[in-house]
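What follows is a short report on a single structure.
Removed from the display is one protein chain of the complex; every other protein chain stays in position.
Chain IDs A, B and C follow the sequence of writing; residue 1 opens each chain.
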Amino acid sequence: MAAARKLPFWADNILLPALNLLAAFVVSGIVIWALGDNPFQALSLLVQGAFGYQEAIGYTLYYATNFIFTGLAVSIAYHAGLFNIGGEGQAMVGGVGLTLGVFAFGPHAPLLGVFAGIVGAALFGAIWAFIPAWLQARRGAHIVITTIMFNFIASALLAYLLVGPLHRPGGQMPESADFPAGTALIHIHDLLGMMGISYDNNPMNISFLIALLCAWGMGFLLWRTRFGYELRVVGKSAGAARFAGVSVSRMTIIAMMISGALAGLMGLNELLGEQHRLLANFTLGYGFVGIAVAFMGRNKPLGIILAAILFGALYQGGTEVAFDIPNFSRDAVVMVQGLVILFAGAMEHLFRDPISLLFWRFAERKAA
Amino acid sequence: KPVVLYDIGGKFDKSFNEAARVGADAFKAETGIAYREFEPRSETQYEQALKRFARRHADLIVAVGVGYAVAVRNVAKEFPNVKFTVVDAIVDLPNVQSITFKENEGSFLVGMIAAMKTKTNSIGFIGGMDIPLIRRFERGYKQGADYVRKDLTFTENYVGTTPSAWNDPIKAAELAKSQYARGVDIIFSAAGPSGLGVIQAAKDAGKFAIGVDSNQNYVAPGTVLTSMMKRVDLAVHRALAQAKDGTWKPGHTVMDLKDGGVDYALDKYNASLITPEMKAKLDEARAKIISGELVVGDVAGSNTGR
Amino acid sequence: MIDLYADTLLLVASTIRTATPLVLAGLAGLCAERAGVVDIGLEGKMLGAAFAAATAAAVTGSAWVGLGAGLATSLVLALLHAYVSITQRGNQIVSGMAINIVIAGLAPTLAGAWFHQGGQTPLLSGGARFTEINLPFAESLASVPVIGPLYSEVISGHNIITYMTVAIVPLVAWMLYRTRFGLRLRAVGENPEAVDTAGISVAKLRYQAMAIAGLLCGLSGVVLSTGLGAGFIRDMSAGKGYLALAAMIFGRWKPVPTLLACLLFGFVDALQGRLQGVALPLIGEIPVQFTIMLPYVLTVLILAGFAGRMVAPKASGIPYEKDH
Partner (left out) sequence: MSNPEFAIETRALTKRFGDVVANDSVCLKVRAGTVHGIVGENGAGKSTLLKMLFGFYQPDEGEVVVDRTAHTFADPSAAMKTGIGMVHQHFMLVEPFTVLDNIILGAEGSAKLEDARATARGALAALERQFGFNLPLDTVVEELPVGVKQRVEILKALYRGAEILVLDEPTAVLTPQESEQLFALVRQLRAEGKTVLFVTHKLHEIMAVTDDVTVMRAGKIVAERKTAETSTGELAELMVGAKVAREKTREAHGERVIRLSLKNVSANNDQGVRALKAVSLDVHDGEVLGVAGVAGNGQTELMEVITGLRQVAAGSVEFDNVVIASPDVATNPITLRRMGMAHVAEDRLKTGVVESFSAEDNAMLGYQREPDFSHRGILKLKALAETAKRYFESQDVRPRNPKLAISSFSGGNQQKLVIAREIARDPQLMIIGQPTRGVDIGAVTKIHDQITELRNAGKALLVVSADLDELLAISDRIAVMCEGELVGIVAVEDADEKTLGLMMAGEKRRAS
């Protein structure tokens, strides 16, 4: 049983993922080649476009921010034994909360508006997650279904608000008026500017730092605090939880609300950071991809951050490829992302056995 | 080197993005000047794309779609000596040209056609999403029908609330089926690609459908009664041409019946369906609208700046 | 009164049409999970099948060729998912998601490359589609009061795949509960070790189950693009895969309840379309967005109301390893 033999850390955590990524790119390359484009050009454009220059990095991390938030959201629920497919909807409703907060305080005191927005986003996201959680805990309504349903409901609600109460006066699209002047998260390049470092304009803003903070926070919460311990106990065994005096239903609700709040915070980056207004469908499926991010990151904060950056790079790099290779449409970008999830996320063991076999051959040779 | 930026619908939406592409291709065919293009995946990419091409000194950037309003405003400020033309939205800046359409006027005419053609005295409307832009089509359509006769029953549906509302021909077809089954015999759909579902349902039921944006008569001859054409192709072509011969001017142009910016489609595919009497009535109405004698109602703010 | 009756018939007919792809996908998910493989890749398989079917039909002009292509594609995807989750022991959720995303990108890409109409295939017509079949005497009987309309509106006038589905539900139930294969399939979803020690290959069983799931899901995709629709359009599955999953859970992983759940979804959806713009007593006309969210709200209420706890097959989602 080769699988049982342990690989050195670097092989397990660097070599294998790299190989998987390679496999994903090879397959993508074949498809691109079949479409009549040059895969190597595409790849170099992608890497260049994702990390090649200051602005590119900015965009990459900007997209990554969304994935960190949604990935964390999925992950913390998962540790409590819950499968939250509702990140999308929670992010939407979070966006509503953010907007209300911003418009309530922003006009008078921009800074206050920003804080109100942040609180609103987390709060509304949490509330939107609370309902399915409550239904699961008290009425036994299966959380997977309810969260799916709540995605649809959220989008309808958002659409209503954006052509009704929150509609931009005279606007043609389902979107809100612009946020009051000054109620926005400061861009990283401006921040650096203040520190005298000049950096090209890009949408990356301090919500990225907030995301990192959240990741660290989740790690600390889960593995360093009593609450986190109890949450994980509930996730692993309801019986043991009761034995340990932890209320399963209560924990279910709290965990989901944290999850919802994290999903809701996605709006910080998209709305408060970049769009400066509420848009229908600003979530763009980030909530769903968050599932893949969480599992690719093995539900560990650092893993999630890395997975999120990988996805950010694919988004940004892919866009740049699409700029320059007309045939390489945005759809092709999506396909590449899918392949990466498939190889790097789902087939992580693909190369484990061959590699560890190699290792043991090598070890035995040395022994002999 | 000119650039054309579509909106999320994509350049093959058989609708107004596609029209924009047609216009650009026509320009390319005439002048041999190639253009760059890009289909964004998200609102964020609107601004990203605009900036990118602006930085690479594109001489004219045509942004198609109301969604671009904010992005163009921001980027145009940042690059004051790049020319921008934004279709369907209004941005008043010294280096931006805004072009909007009076969809309601065109819709008025197809509404009249529906009213004159219906045998069941019951006509329908199917929109993609319930948003002001779409409401304008519906308004004009209704008003046009009423202008012909007041005794019509009028059924309307909207496909959904997510972007998939524009890409869900099945749902649209289902809604159309239900309308037809309830006695509607003509449906005007303003739902992008979802509209294809309506046309197909009409075909299956042997009823009529009215296309939108581009001329969709060819999609199902004999079934597509006519199309409410929104000549984005003209707008794009004009902008490109102006930029070429230096007549490009910033400011806001409204394209309406007068300058053929909107109209109903009449071609070999539906000639047999539009009788001379109908045509006469339509011409008369058109004249009245152009002369201003007949005013078609509109949704607040559609053709005035923000 | 007559009116109401007619309206109801229309609703029921529409329900049946809308439910067809859901039922097929729901049964697919059921076969997979009953064997212990969680499959949230239904969406992707549907879309892939829809694309393949539309393409083949467009090229050959034969809906039946399209059917073959659709089934084949979905089958391949299902086996890929099986390989990942059974042989590779990968994460089944990630695998499912991945397949959904790959197809969401690949299908329009290929469509664009082959037909130059963006993410679409050409509109299908005539023999390239499974058009509605009018059963004998549908017309002549239509005039007969009560049963006439029932026959012509509800029973008659669906496409062949819808009629197939009517047969498939009992077939799947029979397979599951009346055959040796079904017994083993259900066992492997509950306690693979028991199956293994009984000398049956766990992997083989699960592959077989996934193959069936693939075919069923393929059929649901085919009906999308060649039956209910007339061609492929990007994202045309529009979340039906997830809805089917919900229906399957709602149906407690059992064929007939799953069917009912799908019919319920279909019905409220049809009802929703019917209620748009209609002024209701007391409430008056409700904003269309709220009518559109009605089906989902209703589902949640029903779940909370009397659905009670739902327990998945014990081993579903857990890759099988021999030790411990």
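Assume a residue touches a chain if its C-beta (ideal position, glycine included) is under 8 Å from a C-beta of that chain, and two chains touch if they have at least 3 such contacts.
Here the structure is a predicted model, which is why all the values come from computation and not from measurement.
S.K.: Could you run through the displayed chains and say which ones the absent chain touches?
M.R.: Output: missing chain touches A, C.
S.K.: Among A:18, A:213, A:244 or A:302, which residue is in touch with the absent chain?
M.R.: Missing-chain contact among the listed residues: A:244.
S.K.: One chain isn't shown here. Among A:51, A:83, A:130 or A:227, which residue touches it?
M.R.: A:227
S.K.: At which residues does chain C meet the chain that is not included here?
M.R.: 177-184, 186-187, 190-191, 193-200, 314, 322, 324
S.K.: In terms of residues, what is the contact footprint of the unshown chain on chain A?
M.R.: Missing-chain contacts on chain A: residues 4-5, 224-227, 229-230, 232-233, 236-237, 239-240, 242-245.
Methods note: only the chains that are shown with their structure count from here on.
S.K.: Looking at C-alpha means, what's the farthest chain from chain C?
M.R.: Taking each chain's C-alpha mean as its centre, the farthest from chain C is B.
S.K.: Taking the mean of the CA coordinates per chain, how far is chain A from chain C in Å?
M.R.: Distance between chain centres, rounded to whole Å: 29 Å.
S.K.: Averaging only over C-alpha atoms, locate the centres of chain B and chain C and give their separation in whole Å.
M.R.: Each chain's C-alpha centroid was found; their separation is 34 Å.
S.K.: Which chain B residues touch at least two other chains?
M.R.: Counting only residues that touch two or more other chains, chain B contributes 130, 161.
S.K.: Do you know which chain A residues sit against two or more other chains?
M.R.: Where chain A meets two or more other chains at a single residue, that happens at 152, 156, 159-160, 163, 329, 333.
S.K.: List the residues on chain B that touch chain C in their complex, please.
M.R.: Residue positions touching the partner: 10-14, 130, 155-158, 160-161, 164, 167-171, 173-175, 177-178, 181-182, 193, 196-197, 200, 203-204, 219-220.
S.K.: In the complex formed with chain A, which residues of chain C make contact?
M.R.: 84-85, 88-95, 97-109, 112-113, 119, 234, 239, 242-243, 245-246, 249-250, 287, 289-290, 292-293, 295-297, 299-300, 303-305, 307-310, 323
S.K.: In their complex, what parts of chain C are in touch with chain B?
M.R.: Going by the criterion above, the answer is residues 7, 10, 13-14, 17-18, 112, 117-120, 123, 125, 131-132, 153, 224, 228-231, 233-236, 238-239, 270, 273-274, 276-277, 287-289, 292-293.
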